[in-house]
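All protein chains of the complex are present and in place, except for one that has been dropped.
Coming up: chain A.
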Amino acid sequence: MEEDRVRFICKRTVVSTKSVEQGQLYRFSVFDHVMEPNHIRLVYYFRSSKTREPGEITKKLRESLAYTLNCYPIITGRLVKDIDGMDEKDDLNRQWKVKSNDGGMRMVEARATGTVEEWLRSVNREEELKLVHWEDMYHLPYYWSTFYVQVTEFDSGGLAIGLSCSHLLADSVCAMMFFRAWADLTLTRNMMAPPLFHSLPPRRFANHGMISNNQLLSHYIKSCALNAPPSNLTEDSIVTVTLLFPDPMVRAGESEPGLSTFEILAGLFWVCVSRAKGKTNEFVDMSLCVDVRKLLRLDQSYFGNCMVYHKVQYSKPFKTKDSLLLSHAAQDIHNATKRLDYDTVMDLIEWLSSNSNPISNGSDLVCTNLEDMGNSRPMMFEKDLILSHVSCYVEGPVAGGGQVIVLPSPSCEEPTSRVVMISLPRREMVKVVEDELLLSFSPVLLMDYTKQKNV
């Protein structure tokens, strides 16, 4: 194996520029607690047309990060348990809280050889994860930073910024919003969308009984049980492939009105993965991960977990031709998503307040919808740094037996083009990438798995 392309330079802590009021405690919502054992890793790639002094952009980013952290005391704080609080419940449920102590967040600086374009052409999952620093929780969580940023400058131009965080504090949506706020502050010295910290909507008191047939709730009841099926423990290693779908809506053929691109792609992968697993008469269990901020009437700047997992059931016949299968699958996904409404989610929230176990998606296929995270205003730190690619990884029991994450495509012109990151066991991946239905969408391979060493 050729030598490491990424060279670690140093690690340090970045603190906010204003000192925080000591002793403030932030509580987590029920959605946060349920996601505790997982963590997120994001990598943003920027190409550059200007040559810079090595270390110059890193210094600038470090300073602007310090200013950004003024608005995010929850990131610079540290996790504590068992603080003598006002809750009587604390005796039974010793839950995490964040103590705002001004600790700061860790930042790692690194250099990589070549340019961003070269890297993107030949990288695989293992190498990509070298661009994101992450440390599992220490034995003493009070000294453990929950967020990590790694800035990697490419010797011949370009920049990669990796952000990783514990899922207890943030979901992929607000991690991306944090990143955007940082970019805005660096470029314009102005934060367009500062975060909002508040609790989820309160309990309803209109004497609702639980909605019967609340599938979202039943999924959580099953998945949060202590004896929920563990995540994929096969001897097969997980590999990741990134595909760019230039215009999936068109390729879907009968463009059914009302279906979103995510639904079509999720349906596509539902079909392909099921076939790869060898199931001919049924589909694999699949959970969809969607952002419910809009549903709960919360602003997109709400900082905290606000994404739910709901299972989809296939209700139509199997023995049909491919395109019809796909369209049925997409339709079912659409219907399942439509069934989510304010009351359904509030039922879940109310139930979760008496449940303290984290969710595990077992060996389900998990499809995460992040397609709305693109923005017509481009995100950049400096005028010549153009975002060329975003990667997203979620690790932990919530990742189930395989993941499909649908992201917006930063570089493609077409508004419906999407970048999809698929993580599956190797044996299944081999079959999925050869699947005819998948190939009919003419996806462009952005990141391959073939160079990955077999662990």
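Here, a residue touches a chain if its C-beta (ideal position, glycine included) is under 8 Å from a C-beta of that chain, and two chains touch if they have at least 3 such contacts; residues count from 1.
The working rule: contacts and distances are computed from a predicted model.
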Hidden subunit of the complex - UniProt protein name among "Sorting nexin-4", "ARM repeat-containing protein", "Superoxide dismutase" or "3-ketoacyl-CoA synthase": "3-ketoacyl-CoA synthase"
Chain A residues that touch the omitted chain in the full complex: 10-15, 17-19, 62-63, 66, 78, 101-104, 106, 140, 143, 145
